[in-house]
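Pasting in a structure now, in structure tokens, and then I'll have a few things to ask.
Only one protein chain is missing from this complex, and each of the others stays in its spot.
Chain IDs A, B, C, D and E follow the sequence of writing; residue 1 opens each chain.
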Amino acid sequence: MSIWEYANPVKFMRTSGAILPFAVAGAVVCTVGGVVWGFLTPDDFRQGSTVKIVFLHVPAAMMAINIWVMMLVASLIWLIRRHHVSALAAKAAAPIGAVMTLIALATGAIWGQPMWGTWWEWDPRLTSFLILLLFYLGYIALWASVEDVDSAADLTGVLCLVGSVFALLSRYAVLFWNQGLHQGASLSVQSGERMSAIYRYPLYLSMLGFLLLFVALVLIRTRTEIRRRRLAALQAREMRA
Amino acid sequence: MLALLTRDLRLATRAGGGFGLGVAFFLILCTLVPFGVGADTSALRPIAPGILWLGALLACLLSLDRIFALDHEDGSLDLLATAPLPLEGTVAIKALAHWITTGLPLIAAAPLFGLLLHLPAEAMPWLVISLLIGTPALSMLGAFGAAITVGLRRGGLLLSLLVLPLYIPTLIFGTELIRRAVASGDPTTPLVFLAGITAGVVALIPFAAAAALRVNLR
Amino acid sequence: MLALLTRDLRLATRAGGGFGLGVAFFLILCTLVPFGVGADTSALRPIAPGILWLGALLACLLSLDRIFALDHEDGSLDLLATAPLPLEGTVAIKALAHWITTGLPLIAAAPLFGLLLHLPAEAMPWLVISLLIGTPALSMLGAFGAAITVGLRRGGLLLSLLVLPLYIPTLIFGTELIRRAVASGDPTTPLVFLAGITAGVVALIPFAAAAALRVNLR
Amino acid sequence: MIDLGKYAGTVLAAYGISVLLLVGLVWHSIAANTRARRALEKQEGRKDA
Amino acid sequence: MSLLAVHDLAVSRGGLRAVEGVSFTLNAGEALILRGPNGVGKTTLLRTIAGLQPATAGLIEMAEDAVAYAAHADGLKGALTVAENLRFWAQIFGGEVGAALAAMDLEALADRPAASLSAGQKRRTGLARLLVTGRPLWVLDEPTVSLDAASVARFGAVLRGHLAGGGAALMATHIDLGLEGARELDLTPYRARPGRAEKPAGFNEAFG
Partner (left out) sequence: MSLLAVHDLAVSRGGLRAVEGVSFTLNAGEALILRGPNGVGKTTLLRTIAGLQPATAGLIEMAEDAVAYAAHADGLKGALTVAENLRFWAQIFGGEVGAALAAMDLEALADRPAASLSAGQKRRTGLARLLVTGRPLWVLDEPTVSLDAASVARFGAVLRGHLAGGGAALMATHIDLGLEGARELDLTPYRARPGRAEKPAGFNEAFG
């Protein structure tokens, strides 16, 4: 069976309906578990209790980027293979990505207050996230403004494509423009000071939770979009008759 | 009157992004400024009040054409003009709706964007106060500009040119209010002027706007 | 191709203020800035390049909706799409016409406005050079945004929201060029990036814009 | 209750805002889905009738 | 008593008078249909009587707040439902929605957004607005455009009910609405002749 067949709305509704309970259960367990576990971790010797923020901040930041990549893939599938559900999935994912970006920004800003002594700094990492938020907002606004769905799907697809290139370009431009004070990736192995296990495992759990939460939400929202499309289709047909 | 207000607000929320677009544009402007002028606090802090006011003003400006243009296109404006509402009241209500959908969100978001531009904490309340007093004048003057350009194609740039000069006094006193409040703690003079301008504009401009609208309707 | 260009330029001059409006808006912005941020040289000088770039960018932005909207309304766009011109070429020509009517006057006027903002004399040539290299990308990206929003009512604010984020790299490298040239005399890196972006945009965006236009025409 | 030390406000604010945003998103997703399902059921019911 | 009395009226468009010397009265229970070729000035005359533009010469006598105007454009908001659209006008004019929906057979569509209506359904909603205004004098510009035969008949019935209830209607239409006793007024003889007017209608006459 080909993966493309999932794009058939009926099949998608059936399959997603079967997956959904598991996704929801997993999302609830892992998100709540990871976040609560994270909240209960002991204080860091340098950052004090603020280290607990990492269990929201990092998963949200990670998802914020990954969701855009998923939208790009879905848009490409729509533009190339014309699978209607993938266009709707991209539409459904955008608000989730925007909220993730917002969470990363908000937790980061709140964290920055005690750590850097400022709510906001035009650090490249932070600035790139702000720009990512702008791209999300533009994408969402375009979907909302175009009345004809077929056009909206195509236009947002093209915008997502061009936007991805420019989001990347902006990232380099911003790096060129200002040097940062944000920490590097401390999860990666090559960095000397690897995050200790007490923080690492709840972080993994919370990351998995955010991932599952995204899966569950994107399924629900895609199902919503499919139902709206079906409703609109029925009404359009009624009117044409 | 109330019915018109609720209708306009409902339309703004239904038609996708009525509330959000202005704030989003404001956010973009505040993001772009540091790219232009540099990111260090010392560069941003002194210009922050001005930039925030300019951003609010431009966001307001770009949404002006919606005040009458849509109602003109679909014929509602004709019907409103023959309804038992004085056209002056209609203008005032529409400006109010514009202020609620554009001005209020901007004011609510301004402190947040103030953070981005390193506006000092003690200036925040003054930023909000100055916007709260000043933006109604922006919406009302904008309604006047929109009434003048309502029938024209590509009113956009022309509308900006007509309206921006009218915005200058408000802008000056608005930023001056913040600056003086932070510098000396006594913003009375600009505050009085700002409030005076807004009061005068809100009281008188509806008549001018309604007159312009009548000309464009006939 | 040439015929399309001359037609667009002729229309811009005939229909009143195609050339002038953008510059007028630029002028208003540049006069508003000192009101907003304070008039002393020390405050203005460091931010002048950024403000000038931002002003140029906004003036460019406000005239974008004219690239396709008028041709769409009167049906010319349908006819152009069936004419023996590749739509990509049409897009490129229209962006070029926009640049000539908006970008070029801005570049010509920029040194004058630089004086207003106390831009140091040694920065002037770099200002002009950076605008000369960067603004074509602005027009082309603007054409892309205009192509996406061509059929929409109240495209104005949406167009800004879509286009401004795309302007970020150009803005950063453009102002950085001036800053580095003045500071160290060596603007090679940003200049290369700026030119690279413009080249890439001019080479590739017409295809994306033409695709968007085709979607909106059908 | 665990002791958050001098950063209590910071940590709680971060958790509070994040939870608020997440709950808002979840609530919106579910509410929109329910609304769409109802509307569709109504439409399909009417078509059959 | 007459609801509307027009004496020696001249109306203008684009700075030139379109028709002049028009006089008529309209009593309660009467309908008057304006006829004439395209461009003669029917729309202009109706807009003048609705108060949307000033008369160039002559006199219009009527009670204040007596007119309900319905133009080519329906003034519907696509984002609002049919019922919401009507409710708005009901709040403005102080009428009520239920009867209007029933009269124009819109009950089934009441909760549909106006944007999803077909042209004829939109038109019906626009006409239902007249009932909501509660005004006695209806000024109608081609009210039946894009209506099918059944809807035209339904509108004719609504119109007769309005006249029977002491209302009046002034309209421009090219089709037959089946209103017995409706008077007709052909505007062709009143087409304005160019020439020096005492009071120019606009720049085009002042310098013509």
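One rule holds in what follows: contacts are C-beta pairs under 8 Å (C-beta built on N, C-alpha and C of every residue); 3 or more make two chains touch, one makes a residue touch a chain.
Owing to the predicted nature of the structure, the values given are computational and were not obtained by experimental measurement.
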Item checked: Chain not shown: contacting residue from A:35, A:60 or A:149 -> A:149
Next item on the list: Spell out the interface residues on chain A facing the chain that's missing from view.
Entry: 9, 84, 148-150, 153, 226, 229-230, 232-234, 236-237, 240-241
Check: Footprint of the hidden chain on chain C, which residues?
Finding: 2-4, 7, 10-11, 14-15, 71, 73-85, 217-218
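The rule we apply is simple: only the chains that are shown with their structure count from here on.
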Margin query: With a step meaning a move to a chain it touches, how many steps does the shortest path from chain C to chain D take?
Written below: 2
Item checked: Third chains touching both chain D and chain A -> none
Next item on the list: Farthest from chain D by Cα centre, which chain is it? Let me know.
Entry: E
Item checked: Far-end chain from chain A, centres as C-alpha averages -> E
Check: Which whole number of Å gives the spacing of the CA centres of chain A and chain B?
Finding: 33
Check: Out of chain C, which residues touch more than one other chain, so two or more?
Finding: 158, 161, 164-165, 168, 172
